[in-house]
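Quick one: structure below, then a few questions.
A single protein chain has been removed from this complex, and every other one stays in its place.
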């Protein structure tokens, strides 16, 4: 089981803050994950329709979409940050 | 009569903070003034031995050594500034 | 220089003077302190409040990584970053950066670097709430902020 976290409009569109998901073996990279999640329902499709803008952190560290997700305890998806 | 002001080591070497001087007609520019003052005594000679390092303000504004001193009420001589 | 930076992510306001004092009191090796305070603007009267969402845990971790990078780049004697979250009204503080150093250029550059990195790398998101009751939506990341970040890469490569 992997913990998925959603923030800002990704959270609003998916309609939840977090969930535990059992990822299938064919989901190897961050890109694979975003594509796979899009098929989980309308909210996911809406949140992830432009996967290239989604920022991803694995275990609280920014990662590239090409990154492998093997060993991830926690994967967070969110829009570009607007702190400061 | 023109008021001359001296600051920092220029003041210390000349040995006074200020003086009123009647400048002769041949003293036209700041450069002329520095050269003319050097002959006024040992303190002046010591303070102004390297005239190119001396900064000058006329009526409280920085000026170049080529500047004419005509009309100056107050001329200040000092080393490069070290504020801030 | 082994320094112990201060990083806090909190709902409550901060005290600028106290944070500066914490980096200078009883010390005689600090020549320059630069502070940056980021405040909420009302956008010409349209904005009622900003709602700042953050990723707890990662926010602190990412800011600490940014701070560590600054420490390797500049001879700082102290660094403090405080970032607020929650509801913030116009005129209120959002973020504080304090950089102390023997030298002014290092203090200016470290503070400016930290702000640029906070803007684009720290996991915070701003949502606008309008005076007329409408939800203004999420603030979009600015191209200018990404550009601001790049100048530090270039410097690093020189």
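All chains are identified by letter, namely A, B and C, in their written order; residue positions are counted from 1 within each chain.
To be clear about the criterion, contacts are C-beta pairs under 8 Å (C-beta built on N, C-alpha and C of every residue); 3 or more make two chains touch, one makes a residue touch a chain.
Not measured: the values here are computed from a predicted model.
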item: Displayed partners of the chain not shown (whole complex); value: B, C
item: Residue touching the undisplayed chain, where the options are C:34, C:122 or C:141; value: C:34
item: Subunit B residues that touch the omitted chain in the full complex; value: 5, 7-9, 11, 57, 60-62, 76, 78-84
item: Contact footprint on subunit C, counting only the chain that is left out; value: 15-17, 20, 24, 26-42, 45, 90-91, 102, 104-105, 107-108, 111-112, 115, 148
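In the analysis below, only the chains that are shown with their structure count from here on.
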item: Inter-centroid spacing, subunit C versus subunit B (mean Cα positions, whole Å); value: 48
item: Gap in Å, rounded to a whole number, between the CA centres of subunit C and subunit A; value: 26
item: Cα-centroid distance, subunit A relative to subunit B, in whole angstrom; value: 72
